[in-house]
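Every protein chain except one is present and positioned as in the full complex.
Here is chain A:
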């Protein structure tokens, strides 16, 4: 198989090709005892692999799924005994099989390097002309060049074939319409604690505190005790309606014109959904009144109308005007006057419509 190389020096090369180094024989090639030993080693690897795979099956049936190992002194932590044993028996068996095969290839199989000549990727000139002639004959005989009427009408029909495929996608989902304009907040709807569903009195919120809130409708039940909203309706609504309540010292707050009465005793309510790409914002820096989004670090100043002071968000955090109902609980005065959530391709149109509605 081995071809003798011509020892040539390409023009300008200072050193002539010394050719392939002399073949080095391995211990296994010259010493039968060494060869036998290697054979035994490899067979042992395969044998142990088989045992490990059997061990995998035994472990599968005998180990309790909840059993933990390596539990630390405090009685916490710990690894799943099942996962650990199954993984290591399987992994060990695979590694032994792989190592065995590679050892076989490296130490026992013939190891003479072979030289194969390359051929240019291109075909021969004759083949090329033949192909071109064939293509030409095809074009000629079909008359595709001479009959533009047929060709173009066919291309048109084939192009139109894409239409059903695209049109069929129409029912992937409803059109956006004005769904992103509104949330479930209505005038007079209570702001409730997002875990307990309890309504909140101004006195429940201390200065510097942040409370995660939700509209009360998520927790309301009808006459028969069924939830008014459930399943995905809640998740979809939550993705827009989640809010945070923060209480600051009233003298720290600098409300914009028209927002002077949106808070109650220094309690302000903002959308929890970041105006950047919609992560729920929850990192509250009490001293600076800054709210930081944990996803992309947009920072909003809640004492200054939710203005963006750092990060990639562009629009300020929408504020929900608050009031207190006759029982003394915090309620929304209206829906958000600004669109909540991430910017979308026709947000500007929706915002203008919303402004008209609000006015």
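Here, contacts are C-beta pairs under 8 Å (C-beta built on N, C-alpha and C of every residue); 3 or more make two chains touch, one makes a residue touch a chain; residues count from 1.
The working rule: contacts and distances are computed from a predicted model.
Student: With one chain of the assembly withheld, which option in "ABC-type quaternary amine transporter", "NADH-quinone oxidoreductase", "Heme exporter protein C" or "Cytochrome bc1 complex cytochrome b subunit" matches that chain's UniProt protein name?
Tutor: Answer from the record: the omitted chain is "Cytochrome bc1 complex cytochrome b subunit".
Student: Out of A:83, A:142 or A:288, which touches the unshown chain?
Tutor: Considering the complete complex, A:83 is the one touching the chain left out.
Student: With the full complex in mind, choose from A:38, A:214, A:305 or A:319 the residue touching the hidden chain.
Tutor: Residue touching the absent chain, from the options given: A:214.
Student: Just one of A:217, A:313, A:330 or A:354 touches the chain that is missing; which is it?
Tutor: A:313
Student: Quickly run down the residues of chain A that touch the omitted chain.
Tutor: These residues touch the chain not displayed: 1, 5, 9-10, 12-21, 29, 60, 65-66, 80, 82-88, 90-102, 104-106, 109-111, 113-118, 120-121, 169, 172-176, 179-180, 194, 212, 214, 230-232, 235-236, 238-240, 242, 272-273, 276-280, 282-283, 294-297, 308, 310-315, 342-349, 352.
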